[in-house]
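Next up is a structure, given as structure tokens.
Heads up, one of the protein chains got dropped from this complex, but the rest are sitting where they should.
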Amino acid sequence: MSIIEVNGLQKEFFIAKRETGVMGAVKSLFKREFTKKEAVKDISFSIEKGEMVGYIGPNGAGKSTTIKMLTGILVPSSGDVRVNGIVPYENRQENAKNIGVVFGQRTQLWWDLPTIESFELLKAIYRVPDKRYKENMDIFQEILGLNEFINTPVRQLSLGQRMRADIAASLLHDPAILFLDEPTIGLDVVAKEKMRTFIQEINREKQVTVILTTHDMEDIEKLCQRMVLIDHGQKVYDGEILAVKERFGKMRTLVVDLEDTSKQRFVTGGELVKQEGNRYWIRFNRDEISASDLITQISQTHNIKDLTVEEPDIESIISRIYQEGFTEQQETVQI
Amino acid sequence: MGQLNMYWTFTKKAFLRSAVYRFEVWSRTGSNLIFLVMWGSIWTALYAGREEAAGVSFTAMLTYIVVSKFLDGVNEAGTPLWDIQEKVRTGDISLELMRPFDVPLRYLFADFGSVAFYMLTALLPIYFLLFLFMDLTLPTDGFTWIYFILSAFLGFLIRYCVEMTFGLLTFFLVETGGIEDIFYFAMSLLSGSVIPLWFFPGWLETIAMYLPFQSIFFLPISIFIGQISGSQIYMALGIQLFWLVVCYLILRLVWNRASHKVVVQGG
Partner (left out) sequence: MAIVKYINLYFKLIGAGVRAQLQYRFAFIMRIIGMLTAYTGTAVTMWVMLYQFQTLGDWNFYEMLFLLALSIVSWGFCIILFFHFRSLDTYILNGTFDRFLVRPINPFFHFMAMKFEVSSFGQFIFSVVVLTWVSFELQIDWTIGKAIFLLGVIVGGVLIQGGLLVIISALAFWTTKSEQFYWVAMYPARNLTYYPLMIYPKILQWVTAFVIPFGFVNYFPSTVILEKETPFFPDAIGYFSPLVGILFFMLSYFIWMQGLKRYKSTGS
């Protein structure tokens, strides 16, 4: 049996409409209209023990709504959720013992107190036995280097230190599953890299199943073997990261401004995705053709006024998958 | 002229903005009415069936309280003290220093907008009905109305200057706990908002007379119920004008100090 099973999960909200203009303003004093929003339309997936899964999608795609249903904070409108065999919203407290949650932007630690105090309070809340507590704290010291700031009040920690403390705090009671929401947000490049190493080590050391939501494509690339992509409340991709990387991670877009477009010719190895006036967007796979080859091809017949090469970000990849599905690409375009 | 136009924009914007916060409108009205009932009941019990006390009839006294709660509503629709303090703490006010307008004036004009909205949608209809159905005295001649409105407006401006000044003190103090409470005490007792000055013990009445707070409630309401009449009215308006000038100068002084502090020390 999988450690997390989600089947036909749905969640709807009702949102008040904002009226505009003077009359609308006065009107809204007395009456308000609501619109239905389907945050999660129909999502199914299952996750095996010890997996590290990236759960990603653009803002408002339904990521955090799903996570909230998995942690027992939200009750689904319909569908089944099982986390470690427990229905989270029915047995919230029981489920809470099995999971650890880190919200990247909000700490779960006691802001004004030395960091160690938060750990002691959490020990009491989760009833962690003394021996287990000591062992875990030793492990965290080893992996996360907690001791260097354990007596500093949380509000004085750097963002990177705070994230480390937050991750340790969420693992104190040996949860089987760890939910990480934007664990590297706001960190600088070095701290990000460190954080990823921590997460990897913890996954290996403690055999924790990790579900990671993030905006950072690199987080996913470095940490996860698998990712679940959602957009507009629906699953658009679920599978190996490698496959997506093969398909999109190596994709680049060459943007060229041409002097005149009267002459036409085929360029091989790229795909025209957009054209506005004399500006062309040509997508290509950097493993198959280099940007300079492509430029050479074009410059044989056209005068290039200006050019840039764009790398894909996660948002654009997702929206592309969402629009086009996961299909094969064409090789030849006409410009 | 262009200047005035710009400030007028703040008024319009604040008017529209008030409508978005519909809950505030209802809730402020609710609490205003609770306090009206409370003070109405207290004065009914104090008079205990007597027709008059200290030369003031019961009807006049009840009118005093109703008008006072109306003015309370008007004054509370402006930017409240805690909001100014919050804006100082978060640095919102410091940011506005970079813009090409006078900050205290900008807030005053914005207040005009929110006050206008609150008056039109809540205060005027409700208090109109109150005057219709309760046994209260209304000024009979038009001049008294004009003097009252003028006096109440002066009171509003004085209150604005005082409240803004108290709010700006946040620039200089780490913790403002006691400051607010002094302000609210002065606003409720010394202004005569719940007890008219003529019921004060002599010494306290004298103190209150020499402070600006009576201009906010006591003077306009006394004009309304006819306790201040004839040439006394000009005297009262003169006192208010005097305090407006003084309070405005103090506000300017505090504001200059505050903005100087921001410019030099970065807030």
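Which chain is which? They are A and B, in the order written, and residues in each are numbered from 1.
Assume a residue touches a chain if its C-beta (ideal position, glycine included) is under 8 Å from a C-beta of that chain, and two chains touch if they have at least 3 such contacts.
It should be emphasised that the depicted structure is a prediction, and the values quoted were computed from it without experimental measurement.
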| item | value |
| --- | --- |
| Contact set of the excluded chain (shown chains only) | A, B |
| Per the touch definition above, residue among B:116, B:204 or B:250 touching the missing chain | B:204 |
| Touching the absent chain when the full complex is considered, from A:42, A:94 or A:174 | A:94 |
| Options B:52, B:83 or B:181, residue touching the unrepresented chain | B:181 |
| Touching residues on chain B - with respect to the absent chain | 23-24, 27-28, 30-31, 34-35, 37-38, 41-42, 44-46, 48, 53-54, 174-178, 180-182, 184-185, 188-189, 194-195, 199-201, 204 |
| Hidden partner chain, residues of chain A it touches | 11, 13-14, 65, 68, 71-75, 89, 92-94, 96-97, 99, 101, 103, 106, 108, 110-113, 117, 120-121, 124-127, 153 |
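Note that only the chains that are shown with their structure count from here on.
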| item | value |
| --- | --- |
| Distance from chain B to chain A - Cα centre to Cα centre, in angstrom | 52 |
